[in-house]
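One chain of protein is taken out of this complex; the other chains stay put.
Chain IDs A and B follow the sequence of writing; residue 1 opens each chain.
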Amino acid sequence: MNRRTLLGSAAALVAASALPSFAAEDKLKVGFIYVGPVGDGGWSFQHDLARKAVVEKYGDKVETTFIESVPEGADAERALTQLALAGNKLIFATSFGFMDATINVAKKFPDVKFEHATGYKTAENVSTYDARFYEGRAVMGTIAGRMTKSNKIGYIGSFPIPEVIQGINSSFIHARKVNPNVEMKVVWAYTWFDPAKEADAAAALIAEGVDVILQHTDSTAPLAKAQEAGAIGFGQASDMAAFKPTPRVSAIIDNWAPYYIKRVGEALDGSWKSHSVWLGIGDGEVEIGEITDAVPAEVKAEAEALKAKIASGEYHPFTGPLKKQDGSDWLAEGQKAEDKDLSSMNFYVEGIAAPMPK
Amino acid sequence: MISVFILLLGAATPILFAALGELVAERAGVLNLGVEGMMVGGALAGFAAAHATGSPALGFAVAALAGAALSMLFAMMTQYLLSNQVATGLALTLFGLGLTAMFGKPYEGVKAPAMMAGPLGLNWMIWLGLAMVPVVWWFLVRTRPGLILRAVGENHDAAHGLGYPVRAMRIAALAFGGAMAGMGGAYISIATVLQWTEGMTAGAGWIALAIVVFAQWNPWGVLAGAWLFGGVTVLQLRLQAAGVAVPVQFLAMAPYLATILVLVLISARQKFGRSGGGAAPGSLGRPFHALR
Partner (left out) sequence: MFRLEPRASAPLGWQIATPILAVLATMFVGGLLFAAMGFDPVAAIRTIFWDPLFGPAAGYSRPQLLVKAGPLILIACGLALGFRAGIWNIGAEGQYIIGAICGAAVALAAYPAEAFWIFPAMILAGALGGWAWGMIPALLRNWFGASEILVSLMLVYVAQKIAAWMAFGPMKNPEGFNFPGSRNLQQYPAAANPELIANSGLHWGGIAAIVALAATWFIMSRHVLGFQVRTAGAAPRAARFAGVRPERLVALCLGVSGALAGLAGLFEVAGPAGQITESFGSGYGFTAIIVAFLGRLHPLGILLAGLLMALTYIGGELAQMMLNLPAATVQVFQGMLLFFLLGFDLLTRYRIRRRT
């Protein structure tokens, strides 16, 4: 008996024992697991908003369940299995760290469809979906470049992973396009969520002379610090509207609702197929929060024009000529970055002075 | 340079409060690992009160009460029901985090009132934290209740024999510890972040525990420890912002290694008989039960 047949028989056994619980259902049951609490005000909160949007849209045709604060690793695998056993036929695993667990569970439940956020492993019944946050960062970068008086903008990074590095590069490229004198300072907080540390990170940037802060961590602490110092910042993941009109002059919002509604609809009518998508502003997955009156009208117009150009596909934020930080060539004139290079990005573009953490 | 110091003072304040409170509890011989739970309790209660009344000062007062109330749960368990302090402290942290997450929902996305600005660009809580250092020192070293408290912590059987109220002293020390932890937590929600989010203390309580050891159970040492632990974070972020390549993980472990080193040095000094100061209270963590 090899490992595969072991797994197969295990699945048969558990599936059989679970059957009575959902035999008589005609609703589509949709499950979600979140890495944080739904009250985190950021990442998991936005996924839960999208879940609510699904309920709103389909009403009685669907029944949703979620499990929050699921640690990555073994616990995720159990939570996913429990959701599958409870009769959920479409399951959204909403954190990168759930990747291997999702693939493992998907093998055991071939008739359940899985959607894994931000990962790179797919299967017959596992799709991946991700957001082109760097598109939104381009708009933030434009505003930042125009708004800075000290010509120093700061970026609070969570972890040095491709998604965040894309964001830093994209903001910097577009800040420099509108303001050739702009400099970018980068601080890595090594956390997605630690308000006190994020506040300290913002304060450190402000002490360096930074007056516009971009953040890639999920709490509002950096905005609070910016307010104290008279600097400005942007909402991250959610709108962070409590800090309007300043220091929060705009926001980059993760809007998963259109995608979730579409996929649940496909699961309902039977047209669901596994795929791997990376959606951006044009698809409504990356939203730009209201640009407040603290931003001059012409800057606002410029930012919105850029947003429109990205949304229509007319412009790609990573278009050559671009060089890497070390001066070597990356993209030739007019050349657009390919997705596969972006998705493993581990270098800064030319002009960023900060060292890449090793 | 001055700006770095101001940053450091702000970063050090929550852990300074919590560590000073825990220091008093430990000097009375009780090891309360529930600091994180009490801090997060204070963070929510303080934020809620400040939001409801618009007064941060009232917020801190309520935070102190909330922290003290949580510590009374611990006191009841360990002083009357004689449960193990380590296990009870861990349970208190779990309980506090869960309780605040449960009752905190209505306060998510709400903003705190403006903090009370104080002299020299520092808010009043920073000043209060600094002022508490000599106060705690004076209380422990110069007053009679302080002396009794230390006696209770050093050797509870002997203190009991002398007729000192071991249990009452410990409960009072725990209440103080809880109140201070609560205010430290509220500093994070009211002054640093200006919002409530669940789990927002993010391990500050555990750092406070380390600081007490680093401080050799001395209030001035707590101040130095809070500045060191807060300072390392501020410094590494500051160096990063200035574009210096920083080995973040190594810097982050440095204060803990320093704490172990300090602990070894004071223990060795005591063991090899040069001086008695600075070691852990003799009855730390041991349950006390009077037979008569």
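Here is the rule we use: contacts are C-beta pairs under 8 Å (C-beta built on N, C-alpha and C of every residue); 3 or more make two chains touch, one makes a residue touch a chain.
A quick note: this is a predicted structure, and the numbers were derived from the prediction, not measured.
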Worksheet item: Of B:Leu94, B:Ala131 or B:Ala245, which residue touches the hidden chain?
Response: B:Leu94
Fill in: Hidden partner chain, residues of chain B it touches
31, 33, 73, 77, 81-84, 86-88, 90-92, 94-102, 198, 206, 209-210, 213, 249-250, 252-253, 256-257, 259-260, 263-264, 267-268, 270-271, 280, 284-285, 289, 291
Discussion item. Tell me which stretches of chain A touch the chain missing from the display.
Written reply: 3, 6-7, 9-10, 13-14, 16-18, 20-21, 31, 37, 65-69, 71-75, 77-79, 81-83, 85-86, 96-97, 100, 104, 120, 159-162, 190, 343-346, 357-358
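Convention: only the chains that are shown with their structure count from here on.
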Worksheet entry | Cα-centroid distance, chain A relative to chain B, in whole angstrom | 36
Worksheet item: Which residues, counting only chain A, touch chain B once they are in their complex?
Response: 37, 39-41, 154, 185-191, 193-197, 199-201, 203-205, 207-208, 210, 219-221, 224, 227, 242-243, 353-355, 357-358
Practice prompt. Would you mind writing out the residues of chain B in touch with chain A in their complex?
Written response: 3-4, 7, 10-11, 14, 101, 104-105, 108-111, 188, 192-195, 197-204, 233-234, 237-238, 240-246, 248-249, 252
